[in-house]
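My structure is below; once you've seen it, I'll send some questions.
Removed: one protein chain of the complex. Kept in place: all other protein chains.
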């Protein structure tokens, strides 16, 4: 039997009628504000070339490890879902079958954000009216495929429809950013697509490919990367290029938040270049590199976003078979207060420095991140992110960071996604959670309605613009 | 003055009327489902011999450290409550006096689950109508004693009344399980009582009695336990026996979740047998033993339940005076992601392997356990357990593990108790909390009612059967 699929206009609002009414009132004032997406993984080529999206599976399933990992957790083979991305041997029939597998497992997503996002995509974007199930799989697949063939389902048309005013991509420091240049130079397209400088692997001397990366860095910049000083100069060169291309932030993810000057940096660097540095030296050098990134940030004004402490590719067998970003990354515990102290002692009160702390370890919200953001002008509380970007987690985050971190040291929402179609739904979840929290404060006599209204606007527009230096 | 004692039919349901109505509707559909108790500590002899329960104190207070520890926390001497269990010197008058002490301290239990369980036991099982107090202590004591003398208050009659369809005990690997055999061979009793393989002490070479245990293991199995290989063979032998007796799971609790192969296991084992192994070697050997248990599980299909990180007998003086399990165990922090990686790399995607992670450290729910269970087919989120089995903690648990662990990687509720009379109330708390959570999702527009109804059934019946391989 086929169930209808509809979206409850009050979804995610508090159950208590008076609170819900306030939430709805606040939501109506921000629901249509432009989307600002200062951190994500949409390939700029999509927008530069305005390439049509392929079949539903290739668009909605294969690249989305949020969705795939749940089926994998029930024994579904990732290969049957088209993983890894970009496989040429995945036939149309296999693509259709992947969608059938997904619809058959639809019940698994109950209570998860993936259900919320997917329902919004199916209904709002593709006009689907039936609940995914074994019976409806093909019907839904055909309907989506038919839409994707239409010109107004191309990336640029959808960016207009979604009203994405600013979106940042994530890019390698040696990237020539030609897609960004093409978009910039196209006067017919007025929305902003900014690159983000993501230098992680150039900061990890323990990597097998690090020396090769240093050579490539030298070749690209014309700077001799044989010395630590050369590394610094080359990095500054590429940061300047990214900034000239519209970049407003750099993104960093390492095992920890360590960032400290290194006494004999040149000597250790030389040993690392000769492949003779110890594990401890490689770690110390990585922290010295991070300290330099912070120092550069305090000079060129690029905002640092940091999100450490993820065990990447937890299951070796899956990594060997399917590669990275297939759902096998697992968060771990993090320490912030002690680890960030050297960086904050050096740059924490520098008006030109800004660092945004993302994280998936909820234990540091009220204990470390909130108190740090409350005190340091440079520290902002990063949005609830990745495994924390779901309604209940977002509510915990807001209640944990606000009382001593304040609304005004948060920086809006980031979708951090490759799943282009899910961007509106992800931001909508954040907006609905924000107004729900504000509505509770109003009804509990903790905030006046006009204060809540202004705060809702600031959380959606003012703060992301300020925190990420987004041009108006 | 004597207060009445009654049970609110809507207890634990959300206050908001619309949500409460949905919760009640969902509850009505699962309240009478059979109890599945796949992990606990009820002595099988009680059921095998259908022995009448002794006096109220001996049944409801002395064995229940949940109840006793709270009085101890206010200075009550455990000895006055009949601790340790099985004392022969505890007179009927002392037993009655213990009950008076308990009733005098009844106010201490406000806001605790013990109050909830005890009230349900008193009202539903014993028909008590007055609130425990100094004035009512004797009246209640006499009423319970009078009931316990009746045949329909014997274990088997109560199992029928409670509708406990499946209950697992916890047993020593060398146990002959004659009580289980007796129950199995009694055609007149159709409910299932399954043993659980609990080998902890055979995996702890640091224990003073470990060598003796190895000798006993050898004697029982006829296998030479002089070698690591012999240990493995003997363990496999006993696991096979337990499986043949209806066991579906093994239970493990050590200081951490460590499980890794050991290079020179035989040599270290030999040193351990000679009592010459270092502390580090004993730990490494314990982890090698755990890794073998996981390997065996991946072959014989017995489900592993693990619940580490408890400081047993925190107060030495209390332990020396009263022994273990008297309320002095305290949870500590745990690390899951890194520690479990070797085991999961080896068996995590093995379709025949299953591991259920219990825990009392709430910090790992959204950060480690949920994400691991979401991705690994073999990993299930254990129920909220021990110090976490109370309403507010259960709500936090459900909100923390569901969004990325999913409802469908949880495994129902486990009571884990010696307190036989509290089993229905404990499962009832879990059911009431589950439907309350589902009702919130429905009213917040996050789940359709029919989805919530099916999920409520699955949480109570489908999932425990699947996760613990409970025969239908």
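Labels A and B are assigned to the chains in the order they are written; within every chain, residues are numbered from 1.
Here, contacts are C-beta pairs under 8 Å (C-beta built on N, C-alpha and C of every residue); 3 or more make two chains touch, one makes a residue touch a chain.
Worth saying up front: this structure is predicted, and the values here are computed from it rather than measured.
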{"item": "Option touching the unshown chain, where B:176, B:224, B:392 or B:450 are the choices", "value": "B:392"}
{"item": "Residue in contact with the excluded chain [from B:8, B:91 or B:190]", "value": "B:8"}
{"item": "Residue, one of B:112, B:253, B:454 or B:469, that touches the chain absent here", "value": "B:112"}
{"item": "Sites on chain A contacted by the missing partner chain, in the whole complex", "value": "14, 16, 18-19, 335, 337-338, 341, 344-345, 348-349, 351, 363, 366-368, 370-377, 379, 399-400, 402-404, 406-409, 440-441, 443-448, 450-451, 454-455"}
{"item": "Residues belonging to chain B that touch the chain removed from view", "value": "3, 7-17, 69-70, 72-75, 107-113, 115-116, 131, 311, 314-318, 327-328, 330-333, 360-363, 387-388, 390-393, 396"}
